[in-house]
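Just passing along the structure, written as structure tokens.
One protein chain is absent from this view; the other protein chains keep their places.
Chain IDs A and B follow the sequence of writing; residue 1 opens each chain.
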Amino acid sequence: MIRQFNTLTLALIPVAVVINIVMGQIIVVLKLPLYLDSIGTVLVGALAGPLAGGLTGALANIVWGLFTGPTIIPFAITAFVIGVLAGQFARAGWLRPSPTSVIVKAMFAGLITGIVAAVVSAPIAALLFGGVTGAGTDALVAFFQSMGANVIQATLGQGLVSDPLDKTITFIVVWLILRAMPRRQVARFPQGDHVLE
Amino acid sequence: MPPTLFVPGEGLLYRWHPLTKITLAVAALVLTLVPWGRRPAWLAIPLAITVGFGLMMAAHGRGPALAWAKRLLWLVAPVFLSLILVHGLFYPGGRTPVWQVGPLTFTQEGLLFAATVGGRLLLAVGAFMVVLTTTHPADLTTALVNIGLSPEGAYLILAAIHLLPRMQARAQAIVAAQHARGLRTDGPPWQRARALLPLTIPLVLGAIQDVEERAMALEARAFRSSRPKTSLRVLRDSPAQRAFRRGLLLLSGAVTLLARLTA
Partner (left out) sequence: MPTSYTVHNVTYTYPAARLPALREITFSQEAGEVLVVAGANGAGKSTLLATLAGFAPHFFGGHLEGDVYLNGRSMCHTPLAEWVTSVGLVFANPFNQISGARLTVFEEIAFGLENIGVPPDEIGRRVNTVIHRLSLTELANRSPYTLSGGQQQRVAIASVLVLEPTLLALDEPTSQLDPEGKRDVLTMLHQIAEGGHHMVVMATHDLEATHRLAARGLILHRGYVVGDAPLPMLLARSEWVQWGITPPLEIALAQGTWRPWSAPPPPFESSADELALPESLPVHVERVSYRYPTGPEALRRVSLRVEPGQIVALVGRNGAGKTTLSKMLNGLLRPSEGQVRLGPHDVSDYPVATLARWVGYVFQNPADQIFKRTVWDEVAFGPHNLGFSTKRLWRAVERALALCGLESLAHAHPYDLLPNERRWVTVASALAMETPILVLDEPTGGFDRFDYIRMCHLLRSLRAAGRTILLITHDMGLVAELADRMVIVDSGTVVADAPPRQVLADDELLAKAGLEPPPTVRASRAMGSSRVAYTEEELVALLD
């Protein structure tokens, strides 16, 4: 599967994996209540297609797991889905920057991706971690459970509060990055024509 | 190589083939997830794996063992706390009160759920953490190549690890450069949000600019040659380890099936 990628895509993927990780640190500098840790994933999906995007997401979780611990590795599945969706949306032209600002489409793509990400994550988080991560957002799980939700529902509820917003902003940022990239460079990538202005 | 979880050391765990360790960790994970409601005795297998791993780590000297224990604690302790608070107090099936704190009630069912999930987590994470602590990432990828990962896949993982420090340094340089141009990264949220693009776009565009050259460098080293590749790095393996891995996988599969059928 990986062998089919052209060399440019192969060289792009590790760079994007690291962009995902380093963006987490920039967010810390800015103290924003976001993750934005799938910018690289969405970008590769847009430039090199669904499979490359999915692989970038999955690898980012695995590589980051080598640094921090195995607990984030199961969410490679979610990250894979995010990359695939980004690739499909880009293929459908939803991420194409244009002078007449179709950023709304990109935002919508982000929103949908966020919802799907929450749906995919919930059973993994519920089964392996009882729906909690040890962070402040766990209060939301407690809240939904106190409202009568079961573990999976509560986990899903927590995801639906944070993921769609985060992914919408991620897609906006990627859309702006694509717009800032020189055309010549965008055109070099396999799916470049689909995201050219 | 930047600091991954790998800690250099010596001993049996370092000599074992990475796949042997991975198989053990996978068995620990799979066997904790099986519904053991009626026969909790089977949990002895994953318990034995992780405890055995832990004892072996301890025998490998203070460095790796302490690193392993400390990181395991760091990783699971916050989750434990959350589990106890979230499920001890708000578990949907919680009926039997055991402890009243002001308006809040810990239930027996909730605490049992927290303990079950927490226990599973500790065993599985503990086992995988042994793999990551005692296996150099390069050996890990070589092992994966041995079971069918393409060399391209191994490249993706190792290249990402190697690129991380460089990109972190660039992120710092970018923050410095934009600060020097009067960009503010403090103050109210809208002001901080405005700083997102001046920091993100140079990071991403600069990195993508290098991608073409990095790709050419790979081509220049015949990376895309269709001839079968050889490997300078050879992992030690033995017929005994191979047989053990196969046996363990079979056993785990059989036991899981049995549990499902009798559940």
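Please note the rule applied: contacts are C-beta pairs under 8 Å (C-beta built on N, C-alpha and C of every residue); 3 or more make two chains touch, one makes a residue touch a chain.
Please read these numbers as outputs of a predicted model, since none were measured by experiment.
From the set B:T96, B:Q209, B:S238 or B:T262, the residue in touch with the chain omitted from the display is B:Q209, counting the whole complex. From the options B:G148, B:G182 or B:P239, the residue with contact to the unseen chain in the full assembly is B:G182.
Across the entire complex, the residue among B:A48, B:L73, B:L104 or B:A217 in touch with the chain not shown is B:A217.
Within the complete assembly, residues 7, 14, 179-182, 184-185, 187 of chain A touch the chain that is not shown. Against the chain not shown here, chain B presents residues 1, 138, 151, 154-155, 158-163, 165-166, 170, 173-174, 176-184, 186, 197-198, 201-202, 205-206, 209-210, 213-234.
In this text, only the chains that are shown with their structure count from here on.
Averaged C-alpha coordinates put the centre of chain A at 19 Å from the centre of chain B. In the complex of the two chains, the chain B residues touching chain A come out as 2-6, 33, 71, 74-83, 85-87, 89-92, 113-114, 117-118, 120-121, 124-125, 128-129, 132, 137, 140, 150, 152-153, 155-157, 159-161, 163-164, 167-168, 170-171, 175, 185, 189, 192-193, 195-197, 199-201, 203-205, 207-212, 214-215, 218-219, 223-224.
For chain A in complex with chain B, the touching residues are 1-3, 5, 7-8, 10-15, 17-19, 21-23, 25-26, 29-32, 39-40, 43, 55, 59-60, 62-63, 65-71, 73, 127-135, 138, 141-142, 145-146, 148-151, 154, 173, 176-177, 180-181, 185, 188.
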